[in-house]
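The complex appears here minus one protein chain, its other protein chains still in place.
On to subunit A.
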Amino acid sequence: MVFRFDSMARATFSLLTSLLCVGGELIVLGLDYLGVVTVLMMTIEMAVMAVFMIMFMMNPAGLMPMTMMHNRRGAAVICALTFALLVAGILLAPWPRRRGRAPADPTLDLGNALMGPHMLTMTTLGMALFATIVSTVVLATRRGRYDRFGDELRAARPDDPVRGGVGR
């Protein structure tokens, strides 16, 4: 339903519903912590997404029926083929039998792994998140270095009509 609605709010809430179902299925599978994290994160994420859709989309309320798709038939063929391939692989693959037993507290195991043998993963994720924070601020800020420095990008001080910093 996500890509069938004209209304942005309906599309966002149907996406939220599907991702909440993913979180719920994680809880059913015994991953309580990751399921709850998914549910909470997706709720906030979809709220932010709804704001952005209203800001940037041409028909946010869906009052004017219109299609916003291109290459619909080609994409449908690609997706159908991908789905058929994935289902064939899922049904034909010799899945191994269940090994081991689920721990009493999977969250404790995850925390220990991320702080121990999987520390490299945690470090990489931390650096990626930090780079994301810096990149998003740089991309979203209104004044770039060309606005502040003009043609003299190597100048010691920016030729900026609005002084920045704490002591402005």
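Just so it is clear, a residue touches a chain if its C-beta (ideal position, glycine included) is under 8 Å from a C-beta of that chain, and two chains touch if they have at least 3 such contacts; residues count from 1.
Quick note on the criterion: contacts and distances are computed from a predicted model.
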{"item": "Undepicted complex member, UniProt protein name, chosen from \"TonB-dependent receptor\", \"NADH-quinone oxidoreductase subunit K\", \"Asparagine ligase\" or \"Carbohydrate ABC transporter permease\"", "value": "\"NADH-quinone oxidoreductase subunit K\""}
{"item": "Interface residues of subunit A (partner: the chain not displayed)", "value": "2-3, 11-12, 15, 18-19, 22, 25-26, 29-31, 34, 37-38, 41, 45, 48-49, 52-53, 56-58, 68-72, 74-76, 78-80, 82-83, 86-87, 90-91, 95-96, 98-103, 106, 109-110, 112-114, 118, 121, 125, 128-129, 132-133, 135-136, 139-140, 142"}
